[in-house]
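Note that one protein chain of the assembly has been removed; the remaining protein chains are unaltered in position.
Our next item is chain A:
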Amino acid sequence: MYKIVGKRRLNSTITWLEIEAPLVARKARPGQFIILRTDEYGERIPLTMAGHNAEKGTIDIIYQAVGKTTLLLDQFEVGDALADVVGPLGKPTEMEGLKRVAVVGGGTGNALAYPIAKGMHDAGIEVDMIAGFQTKDVVILEEEFRAGTTNLYITTDDGSYGEKGFTTDKLKALIEAGNPYDEVVAVGPPVMMKFVCQLTKKYGIKTVVSLTAYMVDGTGMCGGCRVVIGGENKFACVDGPEFDGQLVDWDELIQRNSFYKEQEKEDITHVCRLTGGVRYYA
């Protein structure tokens, strides 16, 4: 069993969990992900790791409670245990040869951009992080971001905190101010990643994105996570999850991620109604 040893609510919907998973922790690298199952009846969902501690044998995940599994996950407290955690899966972030990088995060995606930003910063790369949020109330992990990057820029859509505007506005300003980025990393909603890639393409800056897709096993066996990169089918689990964003077929990715949306909508109502998300086992 995979015991939860730490839990912290970061805002009204985003939660940080620290989970005992020594097999994963000892090999984990920035950019990699795990697949977890809450209990016997749960589905297998992929989540990018927000951090890991090899000595303690723990990994960190940060998730937004939006679907049935994440809502269930929210019911777990310190001391409870998840049924399964497998990983690390996927290729780690490539950092070789990089000197200066801009990392762009959006919403929950910031939590997943953070280990990449910190990993690069720890490796001696200069990292400008642009963390975008809708509004002040949902800003997360500001201290961590500040400590783990060279410069931090927070944007909010409504201007209630940091600079008003989208992450792309800030990125554009930083590029035009002459910051020599070798690479941009973008993690967040697909639409945000798409717009970041459209922007950086104009400036000829390579942009890496981390993609989320439906998957079952995470080892290439099910083929459910296929994404089109440069006109070719790739499996997000073994070929990714990071890809050259300028080659991603965004419209298809967004479409594929909507496959089970009707079932998911129905499932969520099932979670909350009677038990508040707690499962009772006969």
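In this text, a residue touches a chain if its C-beta (ideal position, glycine included) is under 8 Å from a C-beta of that chain, and two chains touch if they have at least 3 such contacts; residues count from 1.
Just so we're on the same page, contacts and distances are computed from a predicted model.
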item: UniProt protein name of the chain not shown, from "C-type cytochrome", "PspA/IM30 family protein", "YceI family protein" or "NADPH-dependent glutamate synthase"; value: "NADPH-dependent glutamate synthase"
item: Touching residue (missing chain; options A:14, A:47, A:86 or A:130); value: A:86
item: Sole contact to the chain not displayed, among A:10, A:81, A:173 or A:238; value: A:238
item: Touch with the omitted chain, as defined above, among A:81, A:173, A:228 or A:247; value: A:228
item: Per the touch definition above, residue among A:24, A:140 or A:154 touching the missing chain; value: A:24
item: Touching residues (missing chain, whole complex) on chain A; value: 23-24, 26-27, 37, 41-44, 68-69, 83-89, 216-224, 226, 228, 233, 235, 238, 252, 255-256, 258-260, 263-264, 267
